[in-house]
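Of the protein chains in this complex, all but one are displayed in their positions.
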Amino acid sequence: MSSYKVLIADDNNVDRKVLSRVVRNQGNEVIEVSNGFEAVDAFREHRPEIVLMDVMMPGLNGKEATRQIKHIAGEDFVPVIFLTSLSDAQSLADCLESGGDDFLTKPYNYIVLQAKIDSFHRMSEMHRTLLNQRDEIARVNRHMLQEQRVAKAVYDNVAHAGCLNAPNIRYELSPLAVFNGDVLLAAYKPGGGMHVVLGDFTGHGLPAAIGAMPMADIFYGMTAKGFGLREVLREINQKLKSILPVGFFCCAAAVELSPDRQAVSVWMGGVPDCYLLRADGECVETLSSRHLPLGVLSGDQFNDKMTELPMSKGDRLFLWSDGIIEARNSAGEMFGQDRLLDVVRQARKPEDVFTAIQSTVDAFTSGSEKDDDTTLIEVLMDTLSGAQEAQKSVKGTAGTGPIDWSMDYCLEASTLRAFNPVPLMNHIMMEVPGLRAIGGQLYTVVAELFSNAFEHGVLGLESSLKDSSEGFMEYYRQREERTKGLKDGFVKIRMLHTGDGHQGDLTLIVEDSGEGFNYNNGEIFHPSENRYSGRGIPLLERICQSLEYEGKGNVVKAVIHWPLDQEARSNA
Amino acid sequence: MSVRASLGDNGHQLTIRVDGRFDFSAHQEFRDAYENSTSVITYVIDLGGATYLDSSALGMLLLLRDHAGGDTSKISITNCNDDVRKILTISNFEQLFTIQ
Partner (left out) sequence: MLDLESLELLREVMEDEFGPLIELYIADSDARFPQMRNELAAGNADSLRNIVHSFKGASSNICAPALTKQAQKVEHRARDGLLVGLEEDIASLEISYQLVRAELQAML
């Protein structure tokens, strides 16, 4: 049996001695005092775990001493057992009323006394455990909040490296948005214009926050280097796909604002309909999600196709996560897309729409429990005067890339069996700042030209095979078989770039060891020609300024001029 | 919310019916519904009784798709009401699932 410290306060010597002996016999330590004042002092000094208190004592009586002891004990549970020879029910009830936890009548029943001390000790143990757990929870909670503050500070440094405070942007984002999974990113492009991304990660808390960091990092890093939004999205998707567990993803709306072309390109995956409000305030165009959210599809399945729309100065684009649509009123009803569209349509002036949305949603949700995850951004088409500062700082690095250069790269059969040169070539091209913005399109061109040269030229595969679905399978079966057995052949790639830092031409010449084919350059640009459709040529013609076959048809020369004109950008 | 699973077509087709709000609270039950079925070839997710779908439900569907073989999986989602369908459409899940 464990030992407790027991305080006995009784002015009656005989009673105190008897009690003291019984309690000591149980293995406890006893402190004896003979009046109320001494009891309070002894409690302060020795902090006993249980107090046995006579009710009637000269000086300070037992009830008053108990009140003081309970006060000193604070939130610790110190059971006080009143000792009394009073036996009527009312007197005993009075004892408990005045702060006692139990009573013991004289003469003492030693067995009952023993049981009571044990039971109260168990109770104080429980109470102590409870307090400890409560304090532990409070401590863990404080710790967690502290960690969140630090995490948020780190996150803010990464996420707010951009230009969310640009004059053409208005936004609302919960201060702890990082923990509800909402992300807003905006950055000026070195070549002019702006990238904006609104993201909404599945889930809440740490799992939602964790993906936002690499996303912001990639967004700002690649945008500053001059990469186009499609490349940025592709990279973010790839990253999220590789780091997030299956079932976690990021719904997103991404916007490339181009004031020089008075155009906007939009990519939406998994976010609710967004609106483009014209400067006249009348016309509202709806933009809808066309893609799967980021982080769902693997790199080769990811679709980076953007929707391009004319956007003039004064036009406004409104983007939001589903927080606004799903905001609920006190009746549990959702705000919904229709109410949102009404607010956009009915606002008196275009510049009022943003605050009208905020106040309407606030009024709608008032009285209900707020989820506080309303994320909303307005992007206004303007001249982006703020961009110039940002551009100057980046220009220095942007202009230092290679300008006039050429490279020859010859791949022999032994290399072709197992090596794909396209990523390497893409890497080399991406050293030219002006080419970064069209990296995705360039990749398409190089991949297309190389696979034509390798599959039709070196391996001699018939593109017409791919016309039927059985043939398609057969085509790839043959491709695999012939690649394995490849002994002779080559693909030569020549890359040549000229330019002045603001514009340039990239020439790609791909020659293969094959027999070539009977070409007619005049017809290359007609996608309806069956003969070429299998070779992916129609796709290339939109991107390339010129595309010609040479020699016996085993050499193809493509010229790409940058910056790409509008049509090439949107169609490719 | 309730999740009920039933096998058909000699154990080759598993139908999972979700009623009520299809959200994170269905997580364990939904997982249990398909995890131990080995002979299943096609999956039918019957959302006829589902009133609402949130992003974690979309996540659960992706997990099922992964379990069912990813790109080679055969999963159809049936009987969606307008709200549920809208959420699936916004997320472009018709690219991954057959939505009827």
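When the chains are written out, they are named A and B in that same order, and each has its own residue count from 1.
Throughout what follows, a residue touches a chain if its C-beta (ideal position, glycine included) is under 8 Å from a C-beta of that chain, and two chains touch if they have at least 3 such contacts.
Remember, it's a predicted structure, so these values are computed and weren't measured experimentally.
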If you put the missing chain back into the full complex, which of the shown chains would it touch? A
Among A:G27, A:P58, A:P423 or A:G551, which residue is in contact with the omitted chain in the full complex? A:P58
Contact with the hidden chain only, please: which subunit A residues? 11-15, 17-18, 21-22, 25, 56, 58, 85, 106-108, 110
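As a working rule, only the chains that are shown with their structure count from here on.
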So how far apart, in whole Å, are subunit A and subunit B when each is placed at the average of its C-alpha atoms? 25
Which residues of subunit A touch subunit B once you look at their complex with the stated criterion? 200, 202-203, 246-249, 251, 269-273, 288-293, 296, 301, 322
Complex interface listing, subunit B residues touching subunit A: 55-56, 58-60, 62-63, 66, 71, 89-93, 95-96
